[in-house]
Structures are given as structure tokens and as C-alpha cells.
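Structure in C-alpha cells, see below.
Of the protein chains in this complex, one is absent; all others appear in place.
So, chain A:
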Amino acid sequence: MSVDAKQAPRAAGRPPVVQMRGISMEFPGVKALQEVDFRLFPGEVHALMGENGAGKSTLIKVLTGVYTPTGGVTTLDGQEVSFSGPAAAQDSGISTVYQEVNLCPNLTVAENILLGREPRRFGAIDGRATRARAAELLADMGLDVDPGSVLAEHPIAVQQLVAIARAVAVDAKVLILDEPTSSLDQDEVAELFRIMRVLRDKGVAILFVSHFLEQVYEISDRMTVLRNGRLVGEHLTQDLSRINLLSLMIGRELGALEELERLADQAGEEASAAPVLRATGLGRKGSVAPFDLQINRGEVVGLAGLLGSGRTEIARLLFGADRADSGEVTVDGKVVQLRSPRAAIASGIAFCSEDRKGEGVVADLSIRDNLVLAMQAAAGWARPIPRKTKDQLVEKWIKALDIRPANPDALVGRLSGGNQQKVLLARWLVTEPKLLILDEPTRGIDIGAKTQIQKLVAELAQKGMAVLYISAELEEVVRLSHRTVVMKDRAKIAELDQHATVDDIMRLIAHVGERTEAVAG
């Protein structure tokens, strides 16, 4: 590490390969970037830090020509540039690997790596040479993947590495890695970092975006911090402590964590024993073994377990997304048949899915329209809601959840991940559910928004809502929950009280000697 860190100041002696000055980017109703300066030196790993909505993605899209900035200049090797799109940026040596795998699932691994650059013979693509070249690149990366196999056959982690192989296949001067580690496990991350170091030592400038602080500290030489579309500072990684970085990133909201603890404690005292939902022997073959579960008014029940342990399956059963084949559910003491999500909603159950893009918000509508849709659906189509009530409610929830921008007419698709999550949450909250099921509400969003959402959950419980909280992050589950249900291998294995610790849960899960990699995240 110390060797890496010392390289950075040396790099500063050289002229930057990319320099962006006074970059501004405005969308209707959103100032995504305001007068941001950014520089990137050859042979460094530069982390771009900031919470969701800080403008990281926008800055990257400006650099790669996806967006044309409303102000400012970008220079590459001292020459002013303005790319017409990612293709033009790539031709100038700027390659990007995005958070979502942007490859073609219907083509083979080799085709994906070399698409657009295939070796040719007499004008035709030389299939054999393509595969050989791809195999060579994969071997360089130490990846054991059959280049002739179809991409869709591989897990996301492998697809991600293939995307990186593709980026490496061009002789890139600048490599942009936007959240490349979010779907990788520990070994794969180590592998990626090894490759990043090799490239950096060859003089490639790497722009790295990640929400994992430890990874940023492990790999980066320098970092630029953005907040609310503005530059807050550029620092050498070795000179910036974690706590200072956090306060740069989230500023005023540092106190929220402490407040959260306080709220959780209070809510705990007030949790009454009136069960909102009681499931007895509920189960579904091949999905989750029969379990009992009770959630009381004002109580947060956490569901902890590894990926695939049955957490999400329980949520889907309770929401009627899957039909149970045994057991019964009572809501407020009355037996209910949860045959469909519609039936569950009618019983006062709300479910925020982990797939917010696919099942949650409508990206093409404004924040207002998204919330109104939910209100209208809850009230029934025949009963119009007065415009004034609508506006008041929309404003209330935008404020309560601190959705940014606080503009009801902003398109949801333009918001950052964290803010989209808040809109999704707000959509359900306007329907005033009795039981709120949250499946991974804080996944893929930054610390600031995460804390806000956790705080909100604690507040909701305090006001009497019952909450079922599902998260892969045990710390989060333990901190928020009054009771924690531990899942393993698609069955409930334990129920712990408020005093449970992460260690307890880990011990319970590891008990039979299973891998606990999800715990590490």
C-alpha cells in the first residue's frame, strides 16, 4: 500500500490525461452538476466519491460523451474534446465498464469481448481468431471461461469480468469502472484489483466508483469528492481519513446515526403486543419450509440470512406474490387469503421489492405522478382525490423522505438510486399500510440515504406501523429490529430478541459450517 500511495504524488508531476473545468449539467428541474473541476493523471487509480445524487454518474456520462454538458470544457492530453457518444470516447481511448453489465446476452463471450473489433480475413469475421484472441485476453486476466459459450449462461459476476476484459481489450488510456464490484465476491474483487494495478502500472488512468469504503481505501491513490452536484474536494487517499471523507460526503447528516439509535430504543419501549400479522405454519414447497411469524404494531422485525436463505421468499408469500400451500395468515386477528398482491394490499400489506427498477417506480413519470398513482389506486378509481390533498401529501412525503431534488415534477428516471428508492417507499407510505415489508431497501445506495431510510423505518414503527425488514447487512438488521428472525436454507432457524448481536446471528448461521460470505458485505 505505501508504495502505491507514494506513486500518486509523483503522478501529479505529470500533466493530467483528462482535465475537466467548470462542468455544469442541467436537466429540466435538476442541476446535476455545477461548476465541477476534475482531473485524472496517468498511472493512478482515482476514486470518485459522493452519495447518490452527488453527480458521479452524470460526471462520468459527460466525460464519455453520453451527455453534452451545459457548461465547461474537457481536455484529453491537453486537447479540448467533445465526444459525440461513447463510441467516440472509446476511439480516443476512454473505455467504460458500467455498474450494470452492458453486453449482449445473446452473443458468445468471445463475440462480446471483441464486438466491433473482430479480427477479419477477406472482410469476413475470423471466428477462430476471434476466439483465440478472446481466450488470450481471458487467460491474461486469469479467468477460466469458455470463450465460445453464450454470455447469458454465466452468472452476473462472470459477465462483469467479461465486460472488464472487453474494456481491457482496447488500448485504453482512461478506464472508467462504475461500481464494478457491486456484484462480485471477495475473490473476484481481489482479482479485479490485481488487474487494476497491472493496468495502472502500465500508465492507464483509472477512474473508480464504488460504495465500498474499504475497497476505495485499498485501491485508490487519489479521490475527488462530490456533493449535490458540486465539487467538495480532491485529496490524496493517504491524506484523507475515513471519518473526514464521510463528513465531506454526507456533511450535515453525520448526527443521524446517533439519532437513529435513540429512536430505535424509544420505539422498542412502545412496541405493543397487538399482532398486526400472524402467520402459522405458512409455507410453500420448494420455496420456504412452514414457519410461524408474528409482527406486532409498532415493531420492526428483521429477517436475517444469507442470499437464497428464504428471506425474499417469505416476503413474497406474505405479499401474495407466491401462493402458500400450507398454513394460514391473520391480519388484525382475521384470517385472510393472500392469493394475490391485490389481496395483500387490500389487507393493508405493502411490499417494497428489492428490484426497484423492475417492480417499483415508473421511471417515465414525475415524482408527483408516481405518488398520485399509488394514492389513487388505494382510494379506488371511482373516488377522485382533491388536487389540494394530493399536493399536500406529495409535498409532505418529499419533505419527510428528503427526496432530492425536492421538485414534484422531476422525472423519477432522472433521480439517483437512493432517491428512486425513497420515491418507491413514499409510494407505499401514502397508502398508509399496516404492515410494511422492505426487501433490501438500502442495497446499492450510499451511507447518507441509507441512514435516512433506516431512520424513517424507526420513525414509522414509533408511529405504530409494523415493519418486516429484510437486508443482507446484518448490522443494519440488528440495529433496527426489535426481533430478528434468522433464516437458513429456506427455513426459519431462530428468532432473537432486541439484544441479539451480529455475532449471535453469524454463529447461528455458521453453526452447521456454511460459508458466510454475505455477512462480510
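One rule holds in what follows: a residue touches a chain if its C-beta (ideal position, glycine included) is under 8 Å from a C-beta of that chain, and two chains touch if they have at least 3 such contacts; residues count from 1.
Following the convention adopted for this analysis, contacts and distances are computed from a predicted model.
Student: Of the options "Hydrogenase-4 component E", "Benzene 1,2-dioxygenase", "Sugar ABC transporter permease YjfF" or "Molybdopterin oxidoreductase", which is the UniProt protein name for the chain that has been left out of view?
Tutor: Hidden chain identified via UniProt as "Sugar ABC transporter permease YjfF".
Student: Which candidate, A:19, A:34 or A:108, sits in contact with the chain we can't see?
Tutor: Result: among the candidates, A:108 touches the missing chain.
Student: Which candidate, A:73, A:152, A:274 or A:406, sits in contact with the chain we can't see?
Tutor: Spelled out, the listed residue whose C-beta touches the missing chain is A:152.
Student: Tell me which of A:131, A:222, A:284 or A:422 is the one touching the absent chain.
Tutor: Of these options, the touching residue for the absent chain is A:131.
Student: What chain A residues would touch the chain not displayed?
Tutor: 85-87, 90-91, 96, 98, 101-108, 111, 115-116, 118, 120, 123-125, 127, 131, 146, 148-150, 152-155, 166
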